[in-house]
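This report concerns only the one structure given below.
Only one protein chain is missing; all other protein chains are in place.
The block that comes next holds subunit A.
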Amino acid sequence: MEDPLGKLMPSEVEFIAEDAPITITPNFQAGVFLFLKERVGPFKPQRPMEVPMWLAVSLRRRDKCVIHVPEWLSVDALTTKLEEEKMQQKQFVHMPAHFQEISSILFDVASQDVPNSEECRQLIQAIVDVRTAKIRQGGLDDMKDSLAIQLNNVTQMEITSIRQFACHAMDAFNRLSSV
C-alpha cells in the first residue's frame, strides 16, 4: 500500500503547524470555546492566554487580539542560531518546531507585532538556505549504503520536502546494490 505520508504537501504541513500553541492577549470577553481537539478559553480582556495558531490568526485578522511573538523570533536569537548553523558542516542546529510556517504566518498577519520584521525575515531565509544546502550536500551521502537515515533537528517541513526523493533514491540504491 502506498505510504500516505509520502504524498504530504507543504500546505498540509502548514495546516498541521497551525495547531501549535501561541500566546495572545484578547481585547474582548467570551466564554470557553469547545473545539474537536481541545477547549479554549475563557477569554478575558487584557489577560494573556494560549490558543492554537489558527485561532490566533483568525482573531488577529479581526483586530480582536494582540499576538505575543515567540522568543525565538527576534534578531538576536536568530542571529545566534544562524552562526551556530554555519559553524557545523553536517549537523543541524535545534530549531523550534514549524519555525518556517509560524514565522511566515506571523509576517503575513501580524507584521507590526514583530519587532524588526524585515531583518527577522532575512535571517529566517538565511537559516533555511543554509539548512537546505546542508541537506542536499551532506545528509544524503549516506544514502548509498543505508536502509534508513536519521536526520536530527530537521523540521517536518524540511523532511517533507526531501522525503519522496530520498525514499526513491534509497530504493534505487538498494535494488542496484543487490544486483
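Keep in mind that, in the parts below, a residue touches a chain if its C-beta (ideal position, glycine included) is under 8 Å from a C-beta of that chain, and two chains touch if they have at least 3 such contacts; residues count from 1.
The criterion applied here is as follows: contacts and distances are computed from a predicted model.
**Q** The hidden chain: which UniProt name fits, "Cell division control protein 45", "Trafficking protein particle complex subunit 10", "APOPT family protein Y39B6A.34, mitochondrial" or "NAD-dependent epimerase/dehydratase domain-containing protein"?
**A** Missing chain, UniProt protein name: "Cell division control protein 45".
**Q** Looking at the full complex, which residue from A:Thr25, A:Ser74 or A:Asn116 touches the chain that isn't shown here?
**A** Of these options, the touching residue for the absent chain is A:Asn116.
**Q** If the hidden chain were put back, which residues of subunit A would touch it?
**A** 27, 61-64, 111-112, 116-119, 121
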